[in-house]
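Below you'll find the structure I mean.
Note that one protein chain is taken out, while the other chains of the complex remain in position.
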Amino acid sequence: MAEVLLQPKGKIGIMIEAEVIRADTLAKKRGEEIERLLVWQGPVQLPLGDFFEVEVRGTGQAEETVVVIEGDVSRVKRIGQGMKTGKIEILGSAGMHLGAEMAGGSILVRGDAGSWAGMEMKGGLLQIMGNAGDHVGCSYRGSWRGMTGGQILIEGNAQSQLGSGLVGGQIVVAGNVESFCGIRQNGGLVLVKGNAVRGAGAEMTGGTLAVLGKIKHFSPGFVEAGREESPKLGDLQLEGKFARFSGDYAISKNPKGVLYCKEG
Amino acid sequence: MEAMLNLFVSTRGSGKMMKEFLLNTGSTIEEGRLAKGGSKLTEDYTQECAVCEMNPGDFQDLGSPQKVKITSRDGRYSVAAYAHPEESIQSGQVFMPRAIWSNVVVDPETFSTGSPLYKGSPVQIEPTKEDVLSAEELVLKLYVRS
Amino acid sequence: MATLIIRNGYVFDPLNEINGDVKDVFIRNGKVVDDLSGAEEKEARVIDATGKTVMPGGVDSHAHVAGAKVNAGRLMRPEDHYKSVRSRTALTHSGSGYTIPSVYKQGYDYAVMGYTTVFEAAMPPLEARHTHEEMRATPIVDMGAYLVLGNNWFIMRYLKEGDIEKAAAYAAWMLRTHKGYGIKCVNPAGVENWGWAQNVHSLDEPNIHFEVTAREVIRGLGEVNELLGLPNSLHLHANNMGHPGNWEITRNSLQILEGLKPQNKTNVQWAETKMDATRKQTVYLAHAQFNSFGGTSWRDFCSGVKGVADYVNQVDHVVIDNGAVPFGPGTAMTGDGPAIHDLYMLSGQKWSNTDVELECGSGVIPYTYLKSSPINSVQWAMGLELLLQIKDPWKTIMTTDHPNGGVFTQYPKVIAWLMSRKAREDTFKECHPWASARSSLAGIEREMSLLEIAIVTRANQARTIGIANRKGHLGTGADGDVTVYDLDPTRLDVNDYSKIKRAFSQAEYTVKEGEIVVHRGEILRVPDGRRFYSTPFVDETLEKEMLADVKEWFKYYTIGYANYPVPDKYLKNPVAIQVNKPLEAVARR
Partner (left out) sequence: MAFKNIICPVCGASCDDIQVELRGSKIVTKNACKMGNAKFWEIFSPHRIREPLLKESGSFCTALWDEAVDRAAMILVKAKRPLIFMGSETSCEAMQVGLHLAEFLGAIADSNSTVCHGPTAMGIQEAGRVGATAGQSKSRSDLVVYWGSNPLESMPRHMSRYGVYPRGYWTRRGRFDRTVITVDPRKSITARNSDLHIQLKPNTDYELLSALLTLLHGKKPHPSVEKVTGVSISEMEEMLERMLGCNFGAIYVGLGIASSFGKHRNAEAALNLVKELNNHTKFVIGALRGHCNVAGFNQIASYLYGYPFGLDFARGYPRYNPGEYTAVDVLREQDVDAALIVSADLVSHFPAACARYLAELPVACIDIAPCPTTMISQVVLPGVIDAMECDGTFYRLDDVPVYFQPFTGSPFSFTDSNEDTMKQIFQKVKEMKR
């Protein structure tokens, strides 16, 4: 087991991009080596050590390496991007693109996560204890293929476009979501325990979306397809009475998306 | 964000007459004429653009004020403008020409699109005695640190 | 200007009947010369090409690289760009895009592959300013663009009236006005119908209102082309593109121009060649693969190449480019709006379309060719069949109809398949069995030689589009555009085809007008390419009469007559090719 402690050195002005902060990249490196790794601030590359105090405790393989960020990094983008193994724990909030394209390992944020968390994620676990921004687990602009695998858990609320173009994997939001959750979803599972504002499941062609709370503006292209008692969605057991809708008929004549809404 | 969908939520408090509206901003031909003609710092421009049009019913409910104060959703910014009743506007909505006065209270959230809510921003409106400022005065008051 | 010697390479220069001879190539002031004086030789820069292949700079005669529809593709496909980027250097601009690269990236990518000339396949007149702007911004390569006229109101009206001279006068005026190089005809009579969401499906079906048929348009524009004596023949995108069974209408379309004589009346200087370097054909069939479908539906879909190839083998007035499908991502884009709508109906993808008032249209849709797809696998086979079944390489040209069948950076793959049966066999193993079951490719033994590759990647392009007076060969007086590939023909084992791919992917040297612009992928110089266009003459009275008609109908445009032309400003290094002298000018017969 190895622990890499990163202590933010103070306020960050222009946001930095630090995809080097990955458990599998930092694994087996000495503190000085890590400090010398480069991050981007605007068009300039600067050593990570300019922004963080680095301390390495113990040694170990990548999969048993834990990176702990001991503070707020909400102006640090791309933490854990593309990570394949190991663990990152962030005690504060994280910036944009947290765990984007992640393929394995796990990331835990105690605070909030910026937009594009888990974009095009392929595997692993991304856990956000606070709130998340827009585009969680989404596809890139213009693409209809978003997250393909892995799991995202959000304890708080998420904003818009969550799970857009979802192909596979699972996103669970304990709180509320805003607009267009599961838009263009074509596989995988999204569970929202709270409410949704509008566009839930809009343009969905496949996969499953379940909303336990209220949907303020129901997507007009969903047609009721029956009722179910405590449905089981993958390994998630839901409790209570649900109306099952299929859609989105606004996007195609033969859509395969399934939307569960809790009744009562 | 649900606020964008709520029409006409009355938030009467502390004896103040204050209502929530959805702000729609847009071009008017005179605004266009003055802006394209480089007259943004003129009194004509203020008269044309520092204006808040609302449904006559809402106008009456606010006590037919000469001027109203429009406040952004987060309460951080507000601006005074001349109130006008206007039949073409549905209850719960207000219209302001697109110009500095309206943009002071437009919500800066872009939903990760780059474009703020120029149409359909939730705002609060109350009658006011405050002066309607010119564009120049507004910049000096709100933006330029002395 | 400096002198350059490319020493000791194995030279493949088909138009000069040089087939791998070890030779030196001398360039002075940007032009190929016989030799250099002793003093010049001492001063000259020397490329040691010992053990390497030397060819004239590559010429692409049909690619979608500049203009409104290409840019509609760029704008609508950020997902195509974000993982395919090029960083700026002290010398070069940055860029992005895989199937539809931004212009800087596109120019560098072509140059890296050893291409020095590229022609845009379709320029809508009203959007010509846009096409020229993009060409102006494209670095290194020489360019020109074919003007789309096959559904033009004025042309259709004149052809209906049987007034071929006025049609010619109009075409001449349009080429000059928009600085177009040649005449392109896309889905004749059909694109106008698309203005009402319709199409035409046969050669003899009159279209809505204008009541002209595809046959009349093809015949008429073919005649106009030769009446004017343009450098290029009619560039034809035949009807029913992308429809099963279309090989027949394709063959019948080509038959329409039988008996027409090619007339090149360009007034240009001709560099020396052993072979006659003027074009022989009166019709260039673009992206034949998409127009050689067999079967009657997608269920019994098969290659229809045999029908087209047999016909082309019999006649001398046709050159085709194949529009190969190398598998992988593409972006379908064409002036054939209804064809793209059909593809939208099949794929449900995002789809862009722009109809151009009084003139033409276009459509764009993302498309990925999969080895697992039965149709795509047959298309892959067809693209190669076309080049291998048509016996005379001087009737064929290699393209991917970039970015329709695939991206131009995939050319090296196509070259490898053409040169190596082993390469084809290995691909058969990976793709859908329909590829071998529904095409003749599996039974073809032919493997193209490097000389043949030189024909189908540069020499024939140049001859076909009428630019062999200076491009596509290394005769005295030719432009000093030379490519050196790291490939030793004496040690060539076509079974080891990955070497072929590698060599053609990245030229050892790309030389443009005597300057080394690329060395092993690194851009060393960024010259501005030339922009070719044709300026045909017609009799003044005829032109006046024609212009009176044009002015009368101009009210249907949304732009004024005065603001219609492309200004000179939009062309860097323009080369106006004078076509027919005033004395020969087309007059009313």
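Think of it as A, B and C in the order they're written, each chain with its own count starting at 1.
Rule of thumb we're sticking to: a contact is a pair of C-beta atoms (placed from the backbone, for glycine too) under 8 Å apart; a residue touches a chain by one contact, two chains touch by 3 or more.
It should be emphasised that the depicted structure is a prediction, and the values quoted were computed from it without experimental measurement.
Enquirer: Among C:Ile5, C:Met55 or C:Ala72, which residue is in contact with the omitted chain in the full complex?
Expert: C:Ala72
Enquirer: Among C:Leu126, C:Val200 or C:Ala286, which one touches the chain that has been omitted from the display?
Expert: Touching the chain that is not displayed is residue C:Leu126.
Enquirer: Looking at the full complex, which residue from A:Met1, A:Val44 or A:Leu236 touches the chain that isn't shown here?
Expert: A:Val44
Enquirer: In the full complex, which bits of chain C touch the chain not displayed? Write them out.
Expert: These residues touch the chain not displayed: 66, 68, 70-72, 74-79, 81-82, 85-88, 93-97, 101-105, 126-127, 129-130, 133-134, 137, 195-197, 341, 344-345, 349-358, 361, 364-365, 556-560, 562-563, 566-567, 569-570.
Enquirer: For chain B, which positions touch the chain that isn't shown here?
Expert: Residue positions of chain B that touch the missing chain: 1, 4-5, 7, 22, 24, 26-30, 32-41, 72, 76-77, 87-90, 93, 95, 98-100, 103-108, 110-120, 135-136, 138-140, 142-145.
Enquirer: In the whole complex, what residues of chain A lie against the chain that is missing from view?
Expert: Contact residues on chain A toward the absent chain are 13-15, 17, 40-44, 96, 115-116, 134-135, 141-142, 179-180, 183-184, 198-199, 202-203, 217-223, 248-253.
Note that in this section only the chains that are shown with their structure count from here on.
Enquirer: From the C-alpha centre of chain B to that of chain C, how far is it in Å?
Expert: 57
Enquirer: Report the residues of chain B in contact with chain A in the complex, numbered from low to high.
Expert: Those in contact with chain A are residues 1-2, 5, 111-112.
Enquirer: Could you pull out which chain C residues touch chain A in their complex?
Expert: My answer: residues 76-80, 82, 348, 350.
Enquirer: Under the definition above, what is the set of chain A residues touching chain B in their complex?
Expert: Of all residues in chain A, those touching chain B are 115-116, 133-135, 159-161, 178-179, 197-198, 216-217.
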